[in-house]
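A single protein chain has been removed from this complex, and every other one stays in its place.
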Amino acid sequence: MAEIQIKNIAKNFGSYQALHDINLTIADQEFMVLLGASGCGKSTLLRIIAGLETATTGEVWIGGRRVDHLSPKDRGISMVFQNYAVFPHLTVFENIGFGLRMQKLPDDEVTRRVERTAGLMHIDQLLKRYSGELSGGQRQRVAVARALAMEPDVILMDEPLSNLDALLRLEMRAELKGVLADSKTTAIYVTHDQVEAMSLADRISVMHQGRIVQAATPIEVYRNPAAEFVAGFIGNPPMNFLPATPSGDGKWQVAGQVLDGPTSRSAPLQFAVRPEDIRPADSGLTATAKVVEPLGAHLLVTCEVEGTMFRAVLDSDLTVHVGDQLTLAPQPDRIRWFDPETTLAVA
Amino acid sequence: MTDAVADLPADTGASRKAGQFLYGASVVLLCAWVIVPLYFLLLNTLSSPEEVNSFPKSFLPHFDLGSLTFFANFQGILRALWNSVLVAAMTMVMSIVIGAPAGYALSRFEFRGKEAFRLLILLTRAFPLPLLALPLAVLFIRTGLDDTAFGLALVHTTLAIPFAVLITFSLFSGIPIELEEAAWTLGCTRFTAFTKVVLPLILPGITASAIFAFVISWNEVFAAAVLTIENRTLPAFLLQTLGEAPLHLKFAGGFILVVPALIFIFAVRKYLFAMWGIANR
Partner (left out) sequence: MNARILPYMLILPVTLFLCLFFLYPFVLVSQEAFSTGDGFTLDNFRDVASYWKFPISLQNTLLLAAAVVPIQVALALLMATMVNRMQKGRDMVLYIWTIPLGISDLAAGIIWLAIFEQSGFLNSMMTGLGIVDQPMNLLSYQSPLIVFVAIALAEIWRATAIMLVILVAGIGLIPKEYYEAAEVFGASPWKRFLKVTLPLLRPSLQTALILRVVLAFEVFAVVAALGGTLFPVLMGEIYAYQFDLQDGGAAAALALIVLAISIAFTLVILRALRVPKGATI
């Protein structure tokens, strides 16, 4: 059992506050992704869990044991680094076996575990090589194998795929997901790539300016963003926003259209809908096409609705020209509302 | 050397050829400028004492060990040679043992006073350090360190330490901190991570900077002459005898002084630029 609990973690670098009062519980064997733009504090949080950084205040618990005063080696974790950190003076075999040797395991046990994890990561052919003789992807595999060979309770990964080229990243992503699911370890994975996050995570914690804005399953984060930031950050292209004014009885004025919305609010709100959830229709929002991008699978049209930019992902069979007037209807059950004061979602 | 041809930008044929010739010729000329004086010293060293003092000089070597034998038999010179090695070896060990931890601290930690410390280190470089031998001469007499190899090694260490700190700083900075962090997560303490990961990677560079410290001490004349009387190092001995010593002794001595330099530059050539590239900032 290795549940991770993060309690009231805050971190200051001088006068700069990198993390504000973070609380998060990660279940045993869960795959948690920390997602956010660079500088949001996700790597700092991971390094605090690893023990590479000390929190200013707060507690870290792993498997029911408070660990924030322990050094990294005593926390039952292992880590995969962004630049792999494969030791250049050791062979692949000795790299994977490094942690096992530190635990003073007998030679045959080291060999057994190294060969097993090397097999898992398909690098059994490379055991005698040095890191200088490996490609980026191979180094990545060594780094993961080295972490897995420790048979840790928790595996921490700091943007492990970001230095690989696109195709290799896709391949490694799928492989990583399979290997980690089999290993039954709790995993925390830091990335700025939302596709990576969606494809790997059991749950995603979206971070922004040192805070966790939303921690939920990928589909929940996508469908029901808890705040305007999440709505704008997740999804490519991001959600569209339009100002909405109340006209009573749960009716809302959006760009000249009257739509059903929250009944409990009387102050103006933000109307939001994903570009994928818009269809051309006989009645709806009036939009002027500004840029038309045929992307093969679909057609991305960037329009203007009452002076606001508004994107629609349409069927690629449609023919749209720049300057065309379109009538676009949002799918009613996919419309979301946000409070412009708090930027939070409104039920 | 003549094959050191440049990639000149496309140009008209004749002027390009002339430019290349000029370039190649200058490279050769500058190489000769460095080597020819050394060759003359070698010639003199490998000549008999009579030849050294005769005129005119031959420009071809004779391979006579007369001068070197004379050098080896000269009263006190072997002792001076031994003192030089001893002082240089002590300087080498002390400057690395004392300097390397500071280089590590500069490369790995942000701490209050770091800038002041760096300034102290840089300040010593903009300072005619051998001058400090003057007051130390008095101090050493009081503490019994006068005229000892150790006392002189202390002063030479002062000369070598700024370099040791800056060079090891740049060496440590070249080792990604992630390697150490990875070792920590794999069961190492700060110390074992250092010995198992950083040290093996840094050892060649440390050797280079140790050799550098050795040569700094080996070459130093002024402090050596001020601080030693009986236990002269080779440069101090040669300096003292400059007035009366025969020419062949000077040249053989000069040659012995030069040999470690040649080995040194060869041994550290890989690091020469890395260390100065960083020390610039």
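A and B label the chains in the order they appear, each numbered from 1.
Operating definition for what follows: a residue touches a chain if its C-beta (ideal position, glycine included) is under 8 Å from a C-beta of that chain, and two chains touch if they have at least 3 such contacts.
None of these values were measured; they are calculated from a predicted model.
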Missing chain: touched chains present in the view: B
Residue of B:149, B:175, B:213 or B:238 in touch with the missing chain, whole complex considered: B:238
Identified contact with the non-displayed chain, of B:38, B:78 or B:203: B:38
Where the missing chain touches subunit B, by residue: 1, 3-7, 9, 23, 26-27, 30-31, 33-35, 37-38, 40-41, 43-44, 52-57, 59, 97-99, 101-102, 104-106, 108-109, 111, 113-114, 117, 120-121, 124-132, 134-139, 154-155, 157-158, 161, 165, 190, 215, 218-222, 225-226, 235, 238-239, 242-243, 247, 250-251, 253-254, 257-258, 260-262, 264-266, 269, 272-274, 276-277, 279-281
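By definition in this document, only the chains that are shown with their structure count from here on.
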Separation of subunit A from subunit B, taking each centre as the mean of its C-alpha atoms, in whole Å: 54
Subunit A-touching residues of subunit B, taken from the complex the two chains share: 176, 178-179, 181-189, 192, 196-197, 200-201
Touching residues on subunit A, where the partner in the complex is subunit B: 50-52, 71-73, 77-79, 81-83, 85, 87-89, 98-99, 102-103, 146-147, 150, 156
